[in-house]
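Provided herewith is a single structure, encoded as structure tokens, for subsequent inquiry.
All protein chains of the complex are present and in place, except for one that has been dropped.
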Amino acid sequence: MINLQDMRDTARNMLAKNEVRGVIGYRRSTNGMLAEPVVITKPEQADELIWDPTCFHNLSLYLVEDRKFLAHTRAKADLPIAIIAKGCDARSTVVLMQENYFERKDVYIIGVSCEGTGVLDERKLVKKGIRATNSAFDGDDFVFTTEQGEQRIPAREVMADRCLECRECFPKEHNIVLGEDKTGRQLDAPFTALKRFEELDPAARWEFWDHQFERCIRCFACRSVCPMCYCDECIVDSTSFPVTGQTTADEKANRVKWIERSATRAENMTYHMTRVLHLAGRCIDCNECERVCPVNIPLRLLNNKMEREAREQFGYEPGASIGGPSLTASFLDTDPGKFIR
Amino acid sequence: MSDNIYLPELARITHIKEEIGGERSIKTYRVEPVEGAAFEHECGQCAMLSLFGRGEMMISIASSPLIKEYKQFSIMRVGRVSAAFHELEVGEVVGIRGPYGNSFPLDDWRGKNLVFIGGGVGLAPIWPLITTALAQRADFNNITVFYGARSASDLMYKAELDHMRSNADIQLSVDKAEPGWKEFCGFVPANVLDKKPSPDNTIAITCGPPIMIKFVIQNLQKLGFADEQIYTTIENKMKCGLGKCGRCNVGKDYVCTKGPVYSWAQLKELPEEY
Amino acid sequence: MSEQQAEVTTDYEPRIVAFLCKWCSSAGSDLAGVSRIQYPSNATPITVPCTGSISPNYILSALKKGADGVLVSGCHIGDCHYIEGNFLARRKIHLVKELLGFVGIEQDRFRMSWVSAAEGAKYSQVIKDFVEDLRPLGPQTKVKAGRS
Partner (left out) sequence: MEKILAKNKLDDWVAALSDWQVSAPIMEDDIWSYKASKGKVQLEHSNTVQPPKGFSFPQREVFFSFEQIKGQPPRLTPIQPKAARHAVFGVRPCDGAGAVRMDTVFNDQFQDNYYQARRSNVAYVGLACNKPQGINCFCQSVGGSPVSSQGMDVLMTDLGDRYYVAAVTETGKALMTAGGKVFGEPSADDKKKLKQTHADALAQPQRAINNVDAVPAKLKASFDSPLWEELARACIGCGACTFLCPTCHCFDINDENTSSSPLRGNRVRTWDNCQFPDFTMHTSGHNPRENQGARLRQRVNHKFQYFHENFGMSQCTGCGRCITECSVGVDIVNVVNKVTEHVG
């Protein structure tokens, strides 16, 4: 069981001792029972921090935002920034360091173990018809405060799919860690949802994805929320953000338009498939993209597929080590090649 | 204008003049409608030029409203559409829709002194005003044109300006001294301060890079110009020109319909979002 | 099925976009030409410096623009001019192929081959086989733009 007071005290002490510039954590939002990301910079703000089943956000996104802000303002950061990181968040922080987005010394990881549970999938709760005003961890259950009083639900009934299949709910990479290491508490076998989907024949799979890609409204919430989607230059943007007064007209005029702005099936598909391939070996299954999709496109299936290929074909585990090679910039002599003529 | 507010009319390029060479070259185009008469416009208004397959761009009309047969545009090569425009030749057909935006209140200024202050390609938006005022020379008192650019080879409308010297006080400048340059050396705002145009019964109109405009206004204020005597134009990214696409607003005003012309008295009330 | 599709496929010629590595496969295709080896003209070759330089985006883009099949061809393992480019390609292309299949796009629409500069005959065979495999699939409409 994680003691919230420990989390707050840790943040408070580090800020008071000027050991970190800020702490990226969760606080209560003004939108019902949900948590929201926050960056606190003063010790007295530490009591705003919370830890409950709605802390699903992958906060390593804000490490990226922080870097971008520093680069933009040409500011130098003398102190590290601290982050509250679940197992998955810690893995994506590792990927960012593996890609040299920042260095290990730039970040102070306050790991939190997800212990017996994971985090909530809000949609599963809505499907159960529960309207809660608060949620809390309690052993293997989530406890919700509703108009009818307290409601206790086994976590696995409303837990996010990725948490059910999680292999590493304990943040291995950390400076300090809160909670117990319950690695191996995995409730569903990895890739359970993926396997279920793959039982469909190709025609049925196509029918499924055809429908999904058509529904995309291209709000880019999936891209915006993804810590790995940090590129300054993305094929879906109308412009390249590194444009300055020195960029020549030719550079601007010759920029390749890989994808049109129209939210049609073909364009949407190109966008999502490009993104999935760009995330291969980098996606650590925080599943934020699927969570934030306003029209519920099951993006996790796509990312899971790549993750499993990487694992089974190339023995690659994303976010395993800072110094390790990246999936698509490395190879083994034993990589499968039978498909090549 | 047709009922279809997004459908451009076809217009043929009848004349191209290269004003300035180099990477950011400027060319002046004259376009005439392929069919029928061109729309009427007023000084300071803009038009949306189309190159099909490339897109649209909002450009201020650089010819006087007194000229009915063609419209003139001075285009700097800076982006996707403008770069493609620079590849065009006389006789080719482009799209045009407009006119858009408000205009300079020239009629209110009759009998006054006019001081024009332009920098770089910023001479183009006030060019219709200068040429109209000179065409109606008797209606106005003293006319002064300050114009400057980085170097002598970056000055546009050079021949036309020289031609105007008999009718107006032309004050040219280059940012840095160069061999053979006999006029003012230094930035445009400094030239204005140097020549000290009198604010009495005078309207000052300025257009150029934002940083230049800022210092021109400061210097005009030093010379005693009131905010109501200073006019400028602003620009923002535009897509529709019709006050609908929602990106060119400065505060509550869409620049494409409420602008681009503002007196400093009006502009200083708006947030600095341009 | 049947009649309507049969009608479409009879006078249907698959269009292939072939990304060929400059050092091997592109030279191999030249050799096929110079050696006057007959093979179908369905492939539009695009020469790239190395198969390792091929972004999945190229492949998706070709499909979006209406290619019925996409071929990636480069040097045999061990022969890469840049030492390891084709090793990297092998991984990347594997992922592309798996993903295409996963969303239900016929995996036969996408192919990779190793063709050296000396293998003109192999190049012609790769194209021949690809065209024959593509023919029964009919035109590619799944990723092609303009469908909706």
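Each chain gets a letter, A, B and C, in the order it is written, and its residues are counted from 1.
Basically, a contact is a pair of C-beta atoms (placed from the backbone, for glycine too) under 8 Å apart; a residue touches a chain by one contact, two chains touch by 3 or more.
Predicted model, so just to flag it, every value in this text is computed and none were measured.
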| item | value |
| --- | --- |
| Partners of the unshown chain among those that are drawn | A, B |
| Selected from A:Thr239, A:Asn254 or A:Ser321 as touching the chain missing from the view | A:Thr239 |
| Contact residue for the chain not shown (choose from A:Glu36, A:Asp140, A:Asp210 or A:Asp335) | A:Glu36 |
| Candidate in contact with the missing chain, chosen from B:Lys68, B:Arg137, B:Lys196 or B:Arg247 | B:Arg247 |
| Touching residue (missing chain; options A:Asn13, A:Ser224 or A:Asn254) | A:Ser224 |
| Residue, one of A:Ala46, A:Leu61 or A:Ile235, that touches the chain absent here | A:Leu61 |
| On chain B, residues whose C-beta touches the chain left out of the figure | 3-8, 10, 12, 34, 52-56, 78-80, 82, 93, 95, 235-237, 239-240, 242-252, 257, 271, 273-274 |
| Where the missing chain touches chain A, by residue | 29-32, 34-39, 57, 61-62, 72, 123, 127, 131, 215, 217-221, 223-225, 237-239, 241, 243-245, 247, 252, 260-264, 288, 291-292, 294-296 |
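The rule is short, and it goes like this: only the chains that are shown with their structure count from here on.
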| item | value |
| --- | --- |
| By count of C-beta pairs in contact, the leading pair of chains | A-C |
| Separation of chain A from chain C, taking each centre as the mean of its C-alpha atoms, in whole Å | 35 |
| Chain B and chain C, separation of their C-alpha mean positions in angstrom | 53 |
| Whole-Å separation of chain centres (CA-atom averages), chain A against chain B | 49 |
| Interface hub residues of chain C, defined as touching at least two other chains | none |
| Contact set on chain A toward chain C in their complex | 198, 202-210, 214, 235, 258, 260, 264-267, 269-270, 273-274, 276-278, 280, 302, 305-306, 309-310, 313-314, 327-331, 333, 335-337, 339-341 |
| Contact footprint of chain B on chain A as seen in their complex | 248-250, 252-253, 255 |
| Touch list for chain C against partner chain A, complex | 56-57, 60-61, 64, 77, 84, 87-88, 90-92, 94-99, 101-106, 111-114, 126, 129, 142-148 |
